[in-house]
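Here it is, the structure, as structure tokens.
Shown here: the complex without one of its protein chains, the others still in place.
Here is chain A:
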Amino acid sequence: MAQALQQLINGLTLGSVYGLIAIGYTMVYGIIGMINFAHGDVYMVSAFIAVTTFTLLAALGVSSVPLALLVVLVVAVLFTSAYGWTVERTAYRPLRNSTRLAPLISAIGMSIFLQNMVQVTQGARVKPVPPMLSDGITLFTSGSYSVRISSAQILIIVLTVVLMAGFTWLITRTAFGRQQRACEQDRLVTAFLGYNVDRIISLTFMIGAALAAVAGVMVTMYYGVVDFYIGFVAGIKAFTAAVLGGVGSLPGAMLGGLIIGLLESFWASYLSPEYKDIGTFVILIMVLMFRPSGLLGRPEVEKV
């Protein structure tokens, strides 16, 4: 019971991170119908921006953790959005009217490029950051097992809930959100009605990247280590989350993220920590085989 509760807390933390990244996949798929395989690497870049900024702040003598976190979040979100914008502008927009496969290949190329760029400029070794917010609350102790939630976990879960709420409001209630949904449903007509579709697509990439940046900062703070390869693993898990929830569905991405996070925690704890990723990928294969539209997605219907 205590162990299950602990895994629930860990799983929610992990699921929050996957959910934040998964939104970027699902939004981009919704608007231009392609999987942005470089998204995981944009997330990885944000983690490096976080490490650099943390280090810089430490060198400047900033010792207040909340202040440092706030600065790092702002810096990471700004720079990572710029990355998201640049990726779309250079790798996808020139291929907007080409075959469906071309931007996909371009995405994989962009992913390899980002990994190598970081590897060359930052080194292939794991980069550590000093532990932060490692204090926490012990909820209860049963026998030798105590259930604990750390400040970092609280921060991740709370921040994710706030961001998801804000993001849902943005998409469902604002003029930009309406235009974004309009582009998802009919890009050409949206342009005919007088909206700059390219601008809306750019903003979509930037929002996706910004949410991934928050995830990147949180992970850096939570685990304390990053390397140039974390984007691949996190990316493919967040992608699984997006597929599980139904690609194109925003609530689906959040739900999918939570399920994958929980599954991974429980699998690692009860079955085998070495093979925890199997669970995720079994889900990916199962969903693709038996329910390709995901839990909350709409079935793909060919337009007449």
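What we mean here is this: contacts are C-beta pairs under 8 Å (C-beta built on N, C-alpha and C of every residue); 3 or more make two chains touch, one makes a residue touch a chain; residues count from 1.
Basically, contacts and distances are computed from a predicted model.
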_Since a chain is absent, check the UniProt entry for it and pick the matching name: "Branched-chain amino acid transport system ATP-binding protein", "2',3'-cyclic-nucleotide 2'-phosphodiesterase (5'-nucleotidase family)", "Molybdopterin-dependent oxidoreductase" or "FAD:protein FMN transferase"._
"Branched-chain amino acid transport system ATP-binding protein"
_For the chain left out of this view, which of A:A191, A:V225 or A:L296 touches it?_
A:A191
_Hidden partner chain, touching residue among A:L8, A:I154, A:A182 or A:L296_ = A:A182
*Residue-wise, where is chain A in contact with the chain that is not depicted?*
175, 178-179, 181-182, 185-186, 188-197
